[in-house]
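Entry: chain A
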Amino acid sequence: MIGFYYFLSLILVVVSLYYFIVARSYVKRLISVNILGSGVFLFFVATAKNTTMENPDPVPHALVLTGIVVAVSATAIAVALILYLNKEER
Partner candidate 1 sequence: MLDFALGIMLLSSALVSLHSKDLMKSGVFFLIFGFLSGLIWVRLEAFDVALVEIILGSAITGFLIFKLVKGSKRRALRVSAFTKAWAGLVSLLFFLFMLFYLPTIERQDRVGRLVYENLHKSGVESAVNAVLLNFRGYDTLLEVGVITLAIFGLLALELKREAYHWDNPLLQSFSKLLLPFIVFFSLYITYLGTFSVGGAFQGGALLAGGLVFFALAKQSLPLKKSLILLFMATGLGFFSLVGLFYALLGYGFLTYPLKLSTLTLIFIELSIWISTAFLLYTAYKGKL
Partner candidate 2 sequence: MLILALFYTLLWLFIAGFEIKALFFGLLVVPFTLLTHRLLNLYPPSINPSALLRFFFYFLLQSFLSGLDVARRVLSPKLLVEPGFVVYSLNTNKQAVKFLLSMTINLTPGTLSVEIKENTILIHTLDRSSYNEENLRYMESLIDRIFL
Partner candidate 3 sequence: MERLAVLSLLLSSFFVSLFISFLKEERVFLRSLVNAIAAFYKLFVVAYLLWSVYRGGVFEIRYSMVPFADFYLTVDPLALLFVSLSSFLWLITTIYAIGYLEGAPNRRRFFVFFNLAVTSTMGIALAGNMFTFFLFYELLTLSTYPLVVHRGTQKALRAGGIYLVYTILGGSLFMLCLVLLYMFVGDSTFHTGGNPSLRAWVLENPLWGKLLFYGFFFAMAVKAAVFPLHQWLTRAMVAPAPVSALLHAVAVVKAGAFGIIRLVYELYGVELVQSMELWQPLAYLTAFTILFGSFMAVFQEELKKRLAYSTMSHLSYIILGILLPGQLSTMGALLHLVNHGIMKITLFMCLGNYAEKYGVHKFKELDGVGKKMPLTTIAFTVASLGLIGTPMTVGYLTKKYLEAGAKAAGEEWAIYVFYISSILSVFYLMPIVFKALFGRSREDKEKKGLEVSPLMLIPPLITAFLTLLFGILPPEAISPLKWVQYIVNKAYGGY
Partner candidate 4 sequence: MVFEVLSIMLMFIGAFFLLAGSVGLLRLGDSYSRLHALTKADVLGFGFIVLSCMLSTSLFSNWLKLFLIWLLVISYSALVGYALANRKKNA
């Protein structure tokens, strides 16, 4: 099962990487970067499950939590900047 999640995360990362490069609009780029992040988080969380203990390893969970918060902050500021640029364009 873990293999499936690893694979899933891999696909997410690769696909969003492709779209990140291809994307011509900031919005798409932002979305693809966020999805890429989710792929990475998925990888991390799957790692947490890949253990001999009965409970998953809490450390990756905490790290992913941190990662999500960081990603949200970056997204927030990106959104503000893009909106500003769009408004200027009009």
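A word on the picks: all candidates are chains of the complex that A comes from, given by their letters.
Observations, loosely collected:
As a working rule, contacts are C-beta pairs under 8 Å (C-beta built on N, C-alpha and C of every residue); 3 or more make two chains touch, one makes a residue touch a chain; residues count from 1.
Here the structure is a predicted model, which is why all the values come from computation and not from measurement.
When the candidates 1, 2, 3 or 4 are screened for touch with chain A in this complex, the one that qualifies is 1. For chain A in complex with candidate 1, the touching residues are 1, 3-8, 10-19, 21-22, 24-28, 30-32, 34-35, 38, 41-42, 45-53, 55-59, 61-66, 68-77, 79-84, 86-87, 89.
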